[in-house]
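First comes the structure, then the notes that go with it.
Of the protein chains in this complex, all but one are displayed in their positions.
Here is chain A:
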Amino acid sequence: MISQLFILSSKGDHLIYKDFRGEAGNDVINVFYEKVTALPGDQPPVVMSHRDLHFVHVRQGGLYWVATTTSAGSSPFTIIDFLNRLAALVTDYCGSLSEKSVQMNFALIYELLDEVVDYGYIQTTSSDVLKNFIQTEAVSSRPFSLFDLSNVGLFGAETQQSKVAPSSAATRPIQSSRDQGVFVDVIERLSVIIGSNGAVMKADVEGEIKVKCYMLNCSEMRIGLNEEFSIGRSTLRGYGAAVHVDECRFHQAVKLDEFDDHRILKLCPSQGEQTVMQYQLSDNLPSPPPFRLFPTIERDNRGRLLIYMKLRCDLPPKSAAINVSVSVPVPKGCVSLSQELSSPEQRCELKPQSRSLVWTVPRCSGGTQLSAVFKLDVPGLSSASMLEVGPVGLTFELPKLTSTGLQIRFLRLTPVQPGPSQRWVRYVTHSDSYIIRV
């Protein structure tokens, strides 16, 4: 049972405070803020207690979302899940999530809270149900900017306007339904560990299909996945090119009667964002991991540490990875760095506080190979400190690509929507934890 709920800005300002059960005063807000800011790094921040009161919080949009509870029976799991959901709801209703948008829409958020939680019991978080009760209009926080030219083509020309949705299209309040649209995102997170011998020790994908819907009069949406999509090890269909996942979970609103035969997800989308399907795959990735790294570490005759790195991108030639960042732990006491990089847009930086050097590559297309040499000055370099050059971590983004090969064949809305296409499908793979051991 939730006793109180409050939202704080990152500076500790009270944005929203709601007491559901009258069990404690609002002075606990300051107690919480003191506790959370004084927390040492290795302490789990999830549950903190103050006398009888237990704080559970999450951080979303730079804000603290905090719930307190006094009863031992309440589940922090439920509360965290709920807080995340609440943040998503507020995002749906206010368009975006920031200190400003929460401040501007406090009346709306109070109204939401009233419906969502009663006496600490969570009632509902479905925007479908809530739209019957919510009266307050959202105030949009999009700032006017002279530089926001996303909607204007060169000299006012209509360049690709029909192909690309404006960047702000997916961040507006669900209530303002002037222009409608459906956004389907297939997001995958890749975690890979490659051993020092080059063997892939672990390769997991966690994926989800998210639907963000601004349609008012859409009664049914049908999402067609690859027909050869299979779940679990036993149900492989045909042979070879099947798209395969180990485990699949669906939103409870999804009807699966056509899923077994035609791989079609049927749902009647409620407004706002929801995760329609989550899936995961471990170890049997259909394609090789996107990056390989070939490092050589040696000591030159002037006592410097030399690191040669060859980074090979194994993506298909037409695809590319963006925002690639390679982080290499370096020995303690490393004072300076000089580097030779293969192109000018690449960067390299030494970060002494995290004892690592970070090599960033804005774009790396499939089939290419990049190399770099780093020379590090380490006073008192010993053979042991060579061992401190630890596992290399990569972060990157693969737009328009799914590592499982999952594709959306079609997206049909009933009744058929008039006007130009308002259906957008986006694919992206993020690196979650991509480690190459050296």
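One rule holds for everything that comes next: contacts are C-beta pairs under 8 Å (C-beta built on N, C-alpha and C of every residue); 3 or more make two chains touch, one makes a residue touch a chain; residues count from 1.
Methods note: contacts and distances are computed from a predicted model.
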Statement: Given "ATP-dependent DNA helicase 2 subunit KU70", "Glycosyltransferases", "AP complex subunit beta" or "Dihydropyrimidinase-related protein 1 isoform X2", the protein name in the UniProt record of the chain not shown would be "AP complex subunit beta"
- prompt: Pick from A:10, A:49 or A:338: which residue touches the chain that isn't shown?
  reply: A:49
Field: Hidden partner chain, touching residue among A:96, A:339, A:356 or A:402
entry: A:356
Field: Option touching the unshown chain, where A:250, A:294, A:308 or A:427 are the choices
entry: A:250
Message: Which parts of chain A face the unshown chain closely enough to count as touching?
response: 1, 13-17, 19-22, 26, 41-47, 49, 52, 54, 58, 69-78, 80-82, 84, 100, 103-107, 110-111, 114, 118-119, 121-126, 132-133, 135-136, 139, 141, 189, 191, 193, 202, 206, 246-247, 249-252, 275, 278, 280, 282, 329, 354-356, 382, 384, 387-388, 390-391, 393, 432-433, 435, 437
